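To keep things clear, I will list the structure first and then write my remarks on it.
Other chains of the complex are left out, but the ones given are in their true place.
All chains are identified by letter, namely A, B and C, in their written order; residue positions are counted from 1 within each chain.
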Amino acid sequence: MDEYDVETVADPDLSEPVLVEGLPGVGHVGKLAAEHLLEELESELVRKVYSTHFPPQVSIDEGRAELAAAEFYAVTPEDGRDMLVLSGNHQAQDTEGHYGLTDTFLDVADEFGVDEVFALGGVPTGELIEEYDVLGATTTDEFAETLSEAGVEFRDDEPAGGIVGVSGLLLGLGKRRGFPAACLMGETSGYLVDPKSAQAVLEVLQTVVGFEVDFATLEERADEMEEVVRKIQEMEQQNAPAPSDEDLRYIG
Amino acid sequence: MDEYDVETVADPDLSEPVLVEGLPGVGHVGKLAAEHLLEELESELVRKVYSTHFPPQVSIDEGRAELAAAEFYAVTPEDGRDMLVLSGNHQAQDTEGHYGLTDTFLDVADEFGVDEVFALGGVPTGELIEEYDVLGATTTDEFAETLSEAGVEFRDDEPAGGIVGVSGLLLGLGKRRGFPAACLMGETSGYLVDPKSAQAVLEVLQTVVGFEVDFATLEERADEMEEVVRKIQEMEQQNAPAPSDEDLRYIG
Amino acid sequence: MDEYDVETVADPDLSEPVLVEGLPGVGHVGKLAAEHLLEELESELVRKVYSTHFPPQVSIDEGRAELAAAEFYAVTPEDGRDMLVLSGNHQAQDTEGHYGLTDTFLDVADEFGVDEVFALGGVPTGELIEEYDVLGATTTDEFAETLSEAGVEFRDDEPAGGIVGVSGLLLGLGKRRGFPAACLMGETSGYLVDPKSAQAVLEVLQTVVGFEVDFATLEERADEMEEVVRKIQEMEQQNAPAPSDEDLRYIG
């Protein structure tokens, strides 16, 4: 297998689509958001990207094996612009893989004529969130203005550590290759899978890209998570040893 | 030395052999099973595969040094189909090595006209096993059906973490290269080298591939392991500090 | 993106400039020194070096994303020789990256006709420093003599562990490529960002290269750090648990 191997599954025509990336990360915010899009809107699998920088692993679904891959779906909603949605279960396992995979993803974006890139993710605050702000980072002032009008916050030096992984490189390499790119980061505690943060991010994306989705299933999932949080807080009040952060990180 | 270096030791004709892989892994189930095959049936070393992704190491046997390698043996039992058995003491040391070695192994399989791949391994349950079920994962529905009839269990989303390493990639890359491939995973505690789990896996393989082997030496080894387990349980009842999981993992 | 990617931002003529490197390291001495130069003297960004060996990361400044890079600035002070100042926020993430980046940096130095290389850094002593000595290491005896006259100390087998990273390789690879190169290492505790050590290093560089800068802002920063140290010592006297070394390392 090549270091980066793009499999063409379908080749629909898209009209100046936006790329929407939601790979695993903090609070699984980006991944939840991308998957919710794919569940609520009609979508077609168009590309699979395999790489020797992904974990050497197959996932098993009802006894059938699937090689680790990232997947591109074409989404053509009635309202709003066409989208190319990038989802998957893995990040690259090493530094060079992050760069190489992001370049490969931008090659696919090029093929489909993508003219704007949205990387979705979460930004950890370390505490439970009451109001779900969405932070932004972009490569152009025009893009920043559009997002500001949609309620995205731009703060000096935030996130302090920059943006790491594919989301960050879609901006860094995207800028060098001439794609206007933005990262939408939902605030999240960082301790729990966070459907509410994913919803906040998607609400911004709806406004900017122009589609509409139902949030019922995401809200249900959020209710389940709140039940978990409520139980933890009860346990804490009873002085029982609470589940550790490590436990919480993987609930959901 | 090349990154992947295949040494031809012998070149017998095999008739549509199946590839049987048993490299080190959970409970050493796959490796025990493959080695038992090679002890019980006549076999001929046909290929050695060296790689700069194997540990930089020689093993010493009676003062003679052998470079880290994986080995292919030709097995042509009287009953049943010809087999190409892949065994060895090492896994690749990095992500790219897992992909590259698996591709190299499938190249050898191609050369010998292999038309079905069996990866043997263990699936850890975290507790001592009473009844040794064999879990399966395949790349085709037909293959799954055959294995189901032979008693292999297919469970939704099991193993939960997918299959990692060469065993997993033989399915993932095998599928992409057109090999029907299956992984047979014997349940095992994960704490001990597990000859009983290896026997359970081999019994399925016997049924499907059609050969027959004696299990006496594997049963002896299993009795030795049970003696170890019995002693540990005694120690636990006497409230003596039991050997840690870490200790147990390497017994045998 | 290529493994090493040099972006030309400007191309001024420099007259036999010296290369002055100040990337992150012990006590951030080199980086503080290089940044102080760039703040106090007029400078022009001339090259950006991107690499797949840098962290897969963008930094965010007022909502705008910048891909991890090292930067070369041209400095042409009224007094003294022209300088090419290399600064940035990152070191390579792996061994080969250190070698490859240093070679790339020397390629840029070649382009600009650099004829002497100064790597700036800190050498950890493990205790708070009263008098800030500057240790030296060079590739030629002539260079060592010049530096000795400027007050740089040369000690047998110091630093004991040699010099690691880009600073070390600028000497090692520089020597092989014919650049006279020196490393100026300010003594520093190793626990705190150390503006005083940076000043000591710059004072040597002033003498040798012939420019002049004001140290007021560096002295202010040093006063702030001393306040931090004073508070820590107070806390220690009150037997309160002091901040750990780990905490201190990142103050500043």
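The criterion applied here is as follows: a residue touches a chain if its C-beta (ideal position, glycine included) is under 8 Å from a C-beta of that chain, and two chains touch if they have at least 3 such contacts.
None of these values were measured; they are calculated from a predicted model.
Note on stoichiometry: the full complex in this file contains 4 copies of its one protein sequence, with 3 placed in the shown coordinates.
The rule we apply is simple: only the chains that are shown with their structure count from here on.
Counting hops only between chains that touch, chain A reaches chain C in a minimum of 1. To overlay chain A on chain B by their CA atoms, one rotates by 90 degrees, a value rounded to a multiple of 5.
If you average the Cα atoms of chain B and of chain C, the two centres end up 53 Å apart.
Shared interface positions of chain B, defined as residues touching 2 or more other chains, are absent. The touching residues of chain A, when paired with chain C in their complex, are 92, 95-96, 98-100, 102-103, 136-139, 141, 144, 154-159, 162-166, 168-169, 171-173, 175-176, 181, 183. Taken in their complex, chain A has these residues touching chain B: 1, 3, 50, 52-68, 93-94, 97.
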